[in-house]
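The block underneath contains the structure these notes are about, expressed in structure tokens.
Only one protein chain is missing; all other protein chains are in place.
We call the chains A, B and C, going by the order they appear; numbering starts again at 1 in every chain.
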Amino acid sequence: MKAGIVGATGYGGIELYRILTVHPLINELTLYSSSQAGEYFEDIYPQMDHQESHRLADLDPEKMVQEQDVIFLATPAGVSSKLTPQLRGGKARIIDLSGDLRLKNAKDYEHWYKKPSASEETLKEAVYGLPEWNKEEIQSAHVIANPGCYPTATLLGLGPLVKEGLAEPSSIVIDAKSGVSGAGKNPNPVTHFAHVQENFQIYKVNQHQHIPEIEQQLNEWNESSQPVTFSTHLVPMTKGIMATIYLQLTEEKTLEELRSIFMSYYGNQPFVRLRDDMSYPCTKDVYGSNYCDIGLTLDPRTNRVTIVSVIDNLMKGAASQAVQNMNLLFDVDERTGLTPLPVYP
Amino acid sequence: MKAGIVGATGYGGIELYRILTVHPLINELTLYSSSQAGEYFEDIYPQMDHQESHRLADLDPEKMVQEQDVIFLATPAGVSSKLTPQLRGGKARIIDLSGDLRLKNAKDYEHWYKKPSASEETLKEAVYGLPEWNKEEIQSAHVIANPGCYPTATLLGLGPLVKEGLAEPSSIVIDAKSGVSGAGKNPNPVTHFAHVQENFQIYKVNQHQHIPEIEQQLNEWNESSQPVTFSTHLVPMTKGIMATIYLQLTEEKTLEELRSIFMSYYGNQPFVRLRDDMSYPCTKDVYGSNYCDIGLTLDPRTNRVTIVSVIDNLMKGAASQAVQNMNLLFDVDERTGLTPLPVYP
Amino acid sequence: MKAGIVGATGYGGIELYRILTVHPLINELTLYSSSQAGEYFEDIYPQMDHQESHRLADLDPEKMVQEQDVIFLATPAGVSSKLTPQLRGGKARIIDLSGDLRLKNAKDYEHWYKKPSASEETLKEAVYGLPEWNKEEIQSAHVIANPGCYPTATLLGLGPLVKEGLAEPSSIVIDAKSGVSGAGKNPNPVTHFAHVQENFQIYKVNQHQHIPEIEQQLNEWNESSQPVTFSTHLVPMTKGIMATIYLQLTEEKTLEELRSIFMSYYGNQPFVRLRDDMSYPCTKDVYGSNYCDIGLTLDPRTNRVTIVSVIDNLMKGAASQAVQNMNLLFDVDERTGLTPLPVYP
Partner (left out) sequence: MKAGIVGATGYGGIELYRILTVHPLINELTLYSSSQAGEYFEDIYPQMDHQESHRLADLDPEKMVQEQDVIFLATPAGVSSKLTPQLRGGKARIIDLSGDLRLKNAKDYEHWYKKPSASEETLKEAVYGLPEWNKEEIQSAHVIANPGCYPTATLLGLGPLVKEGLAEPSSIVIDAKSGVSGAGKNPNPVTHFAHVQENFQIYKVNQHQHIPEIEQQLNEWNESSQPVTFSTHLVPMTKGIMATIYLQLTEEKTLEELRSIFMSYYGNQPFVRLRDDMSYPCTKDVYGSNYCDIGLTLDPRTNRVTIVSVIDNLMKGAASQAVQNMNLLFDVDERTGLTPLPVYP
């Protein structure tokens, strides 16, 4: 099969390259870049020099539609809303890693992203690619909206209790923390090493564009959902997300009961691991892997549930989840090419 | 004046040394260590070599009571509960940086610290040393219980709204993050560099011994207080604490009104800085200083208030706050010897 | 094939586990630990939880000899010198990752390691496993002494010019820098996060036990070799080694000529990559991979050559090089199971 990556020189694109270059399904990989077309990928990233060289190709939607079986869009907001329609009509399936196709409501996109939205037709065609919750729809999709990094960690943590109607809608507080790679490759004062090192920052309080994405899915699971409180922080590390989630229950449950609810949803999911009682995952537990690790507890003093959900923001939060979606699209075991265990130490 | 530091080779002790060695009030400084008595401080910490050398003295409470004007106890839990009574009766004032004298209720101490508590008499004598809220009591105290690092950040953030009865008691969630120095100097698997680097960890969920300290003060401010949810995380950095605090209001207020309430409490406090609207402090903003920086906002979508409070855990969260208390004890400007601005970058 | 790892819970052992658990040659993997036998590997490292669980087995040399095709010894100095003889006589090939079998001269071992050496017979049987220089001997070996991390980076950098007699013997200075994982998993004051972070340390100046290992190989390449100057530094990062090597030439050469000499040795080596002129590798270029990247230059002002050689200390400097050796022992492509590209960012 043939695959193409648009935006191959960004952080998401590099991870896609690393995975797809050794993926058993893919025997031809084309890298596209509008800004660096003509250059060799290995000149930009000498560490990726490996067997064959890749010259960055210019974007030519018509040709791409003909040639590729699957096209990954690892592009900034505002690109795939325009590009996706041009890539439809041929055999190529589209997996979009940006936020452009995730929000069903065009107005929400425009409000939170401050950009024009994709067309309603395009939005309608896009399937939200959270495989643990949406496997069947994904398998028959043509266009996948790959979830955002924060929503992936948050939704996998919140899903079981919200779906079961056990989370008190107005009580949900999500305190999320991310490594700096989430801010992308472009250098700026906030990602300068001397500023980030020995620093813990909060940003976009109540304003992050991943809020409507989270709320849209919560609503789908449970119509009585309400707006959530969602804060994002920058951790002085490159990769990893932890979402610490707080909520109150709508009815009394023991921790054991809560754990079996989680197991009923995730017991057969190869990439979600539930921790034993009194054990919580740290972000390094999933470093470089497609896993989402979850721990949870119930505080008898406050009756509040705390759920801890961790992912690698560039893997399960972007590239490896996109490949998991590709595997589902092409009807192979969803673990194909995603075997590596987390790096430690 | 003469000062002594017990536990001078721990992280809190070193910071005390750094501050007191150039403090204008102190002209003689004695360092005590039970485990390393006889050694020279400068042999253990060559970076502290400076003008005169300090040989670590053995603990001799009787002699210390006679000689010292002020004694800082920078010792692990369980030491000052026993040592403090032996240091009373002379002129020496005691400033205890451990948790031993903070909880008025001996049973709380025993439940959360899993150790025998100090005597009721000792607990009764100790004044909780949070200068922004307790200045007068501190000035006439003989024994100061210097606040914990997490409680300092949390209480300074929560104080105004709790005191005014504006915080809905059951709604308070505190998501706290700390640099690794908070775990102390003793090497263990959790503080090994290879484990901490590129890692974000949660620990002691709902079990941290600073919870009762926070709740005791909230109760003092407002009798209708309830248990809080309090989570602690380890950030891959050495110093700094951020407490991200969430709560709902008991009555409708604008952000502007909330800000003026904060200003009415902190406008004249030299070490609390309130950020402008839409600006939030990061931990590096107070690195190496005695400042507590606070930002706050109100989310119209959820009616939840988010308060962000940052300190340097070894400074305002330990050593420099102890010196601020000493300044108050000895009736000099509380800023004396605490002028250094935060280190940046 | 069946493989066993002794010392599976150390840093080298974990990396071996990560590689071997998805290695196509290995269908049964046994983990041994003298200190933690009986425990489950996945309880100690929950991040490695994956398909089947592994209970740590006690060391039983007789049984191991019968059962295993290959045994990796990822043990501290002083263990494999005693264990190796007990593991001989059956089909099991031994790959020792410690320093015990590397030095041919028992007295050198005792001088630098301050421990009793392995027997002369054992030392004689062990083949030094630096595949780029020793492929044939490795293929027919029964016992492999897997090279040290610093020697791997240093020798791959120095090899071509020393072998060709172009390096002035008395002129060689090696300034080496390593991530902290090289110091092993045991917590101690030097690896405490708060000490390492924002710190760059030098250690064991002229005393590192890898010095005789380097000199032994240089001598084998060129009898006129002399002692080298070798310094080791600790970088505030977990993984990676850079050796910056300085030497003077015995005869005049252009940089182009030097580069072709390097290419004549490494042009066909799948895991050594020579950088283009004026480009130097950084340690992240090989992160998580089996590559050794090399850059070099010649200073017309001083006639000194600078060679920069980087590896991942736990991979090419330990575990993945051991697997490369295993591949050679079992006569498969040396890249088998070692395909992952470096992690970036």
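Operating definition for what follows: a contact is a pair of C-beta atoms (placed from the backbone, for glycine too) under 8 Å apart; a residue touches a chain by one contact, two chains touch by 3 or more.
Predicted model, so just to flag it, every value in this text is computed and none were measured.
Here is the thing to keep in mind: the chain we left out touches A, B, C in the whole complex. Within the full complex, the residue among A:Arg55, A:Lys107, A:His192 or A:Arg335 touching the omitted chain is A:His192.
The residue touching the chain not shown here, chosen from B:Gln68, B:Asn134 or B:Gln197, is B:Gln197. Between the chain not shown and the residues C:Ser34, C:Asn186 or C:Gln201, the one that touches is C:Gln201. Screening C:Ser117, C:Thr244 or C:Asn290 for touch with the missing chain picks out C:Thr244. Summarising the interface, chain A meets the missing chain with residues 11, 179-181, 185, 187-189, 191-198, 236-238.
Those residues of chain C that touch the chain absent from the view are 170, 173, 175, 177, 179, 194-195, 197-203, 205-206, 226-229, 231, 233, 235-240, 242, 244, 246, 280, 282-284, 287, 295, 297, 299, 301-302, 304, 306, 308, 310, 345. If you put the missing chain back, the residues of chain B touching it would be 11, 14, 17-18, 21-22, 45-50, 181, 185, 197-198, 238-239, 273, 275, 279, 281, 284-288, 291, 293, 314, 339-345.
FYI, only the chains that are shown with their structure count from here on.
Between chain B and chain C, the centres computed from C-alpha atoms are 46 Å apart.
Centre-to-centre separation of chain A and chain B, using mean CA positions: 39 Å. Distance from the chain A centre to the chain C centre is 36 Å, each centre being the mean of its Cα atoms. Residue positions 11, 181, 185, 197-198, 238 of chain C are each in touch with at least two other chains.
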